[in-house]
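Let's turn to subunit A:
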Amino acid sequence: MAAADLLLDVRDLRVEYANGSRAVRGVRFEIRAGEVVGLLGESGCGKTSVALAVAGLLPRGARRSGTVALSGYEGRRATVGFLFQEAGRTFHPFLSLGRQMREAARVGASGERVGRIAEEALEAVGLPAGEYAGAFPHQLSGGQLQRAQLAQVLVAEPAAIVADEPTAALDRAAEDQVLDLIEGTRGKAGVLLISHEPELLRRRAGRVMVMYGGKIVERGTAEQVFDAPRHPYTQALMACGKAGKTGGRVAEIPGQPPDPRGEQRGCSFAPRCAKRMAVCEEREPAAVDEANEVSCWAHGE
Partner candidate 1 sequence: MIRFLAGRVAQAVLLLIVVSAGVFALAALAPGDYFAALRSDPRVDPAAIETLRTRYGLDRPVEVRYGVWLAGAVRGDFGVSLAYNMPVTELLAPRVGKSLALASAAWALGWVSALVLALGAALRPGGLIDKLTSWLVSTLLVLPELLLASVLVLVAARTGILRLGGFGLALLTLAPGVVPVLLRHARAALKEAAEATFVEAARARGIAGRRLWVMYIFPAAANPLISLFGMSFAGVLSASLVVEAVTGWPGIGPLFLDSIAGRDFYVVTVVTLLMAALLAAGNLAADAMLYALDPRLRTPQ
Partner candidate 2 sequence: MTIMHSRAEAGTLCAGIVLFGMTSLAAGLRTPAEEVAKYQDLHGRAGGSLVVYQRAEPKTLNPLFGFDLSSREVIGLLQADLVHINRKTLEAEPALASGWKASEGGRVYTLRLRRGLHFSDGEPFTADDVVFSFGLYLDEKLNAPQRDLLVVGGEPIRVEAVDAGTVRVALSRPYAAAERLFDSIAIVPRHAVEKAYREGTADRLWPVDAKPGSVVGMGPYRLKAYVPGQSIVLERNPFYWKVDAAGQRLPYLDTIEFRFAGTEDAQLLHFVNGDAAMVSGLGARNFEYLKQEQRTRGAQLVDAGPGLEYNFLFFNLQPGAEGGDPAFRVRQGWFTQDAFRRAVSAAIDREGIVRLVYGGRAAAIWGPVSPGDRRWWDAEIPRPARSIERARQLLGSAGFHWSAEHELFDSRGNRVEFSIVTSSSNAERRQTATVIQNDLSQLGMKVEVVPLEFRAMLDRVMRAHRFDAAIFGLASGDADPNAGMNVWLSSGGMHLWNAEQTSPATDWEAEIDRLMEQQMSEMDARRRKKLFDRAQAVLAEHVPLICTVSPDILAAAKAGLENFSPAVIPPYTLWNAERLYWMTGAGEAGVSSAR
């Protein structure tokens, strides 16, 4: 791969919260220009912590270690844009949309350009400023809000966009609209698309990473991961998905996800794993990295 393509290089990322919860336990991945990388996992697996850490938005008291390097992009400002799950909560309830767009545009711009940038951004996501600049957040639908949030992100011309379940609260039509917009407006920015829905990632992501217990357990192209899952967790996930179309809830996998505060010995999925072996409970399998696409003892046999 060409070094110039590399936008975001994340190595040995670890996040520990003030309450002792170790949400991320050593994750490495990279995102290249123009690429959509999916991050799949059930709630509590640490995928949001990865997103926050990458965007530099971890709450006070959280400790991050490892490196997040952003490089090789020649935009106006090299930043990571963040799309929150609940778009409604990212807007100040008392201020009009146009006002908030201008506030965002004011960062890095001044004078007349502020208004223009704000308007263009709104136009770009299909919310004409003439109609929507005066609207208040509560007057917009969920899809419109998410598009408006995208406009807020686009104003800064980010190098990469982290989208944390951006469509979880939307219906299918709005979901497609928003995801199409992200695709259409991002330019060369890389996208880290986080979701708990395998179907969504299959349609939208080029490469996919599967996360469990604070670690990435499998990665590969979307076809690879979804059509021929190698890790037992991914396999179980796919099985549930086919059975009931429940959107990737894994309640059907017997057992409980690991306690993020606990010490971990052996493979974290071992207690729930159908292919569990003696070694699984003794030692951790090799991590997912450049050489290794699956973190499992059973893999490769």
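Operating definition for what follows: contacts are C-beta pairs under 8 Å (C-beta built on N, C-alpha and C of every residue); 3 or more make two chains touch, one makes a residue touch a chain; residues count from 1.
If you want to know what made the cut, all candidates are chains of the complex that A comes from, given by their letters.
From a predicted model like this one, the values you see are computed outputs, not experimental measurements.
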item	value
Touch-positive candidate for subunit A in this complex, from 1 or 2	1
Of all residues in subunit A, those that touch candidate 1 in their complex	55, 57, 59-60, 77, 79, 81-82, 84, 86, 89-96, 103-104, 106-108, 136, 138-139, 149, 152-153, 155-156
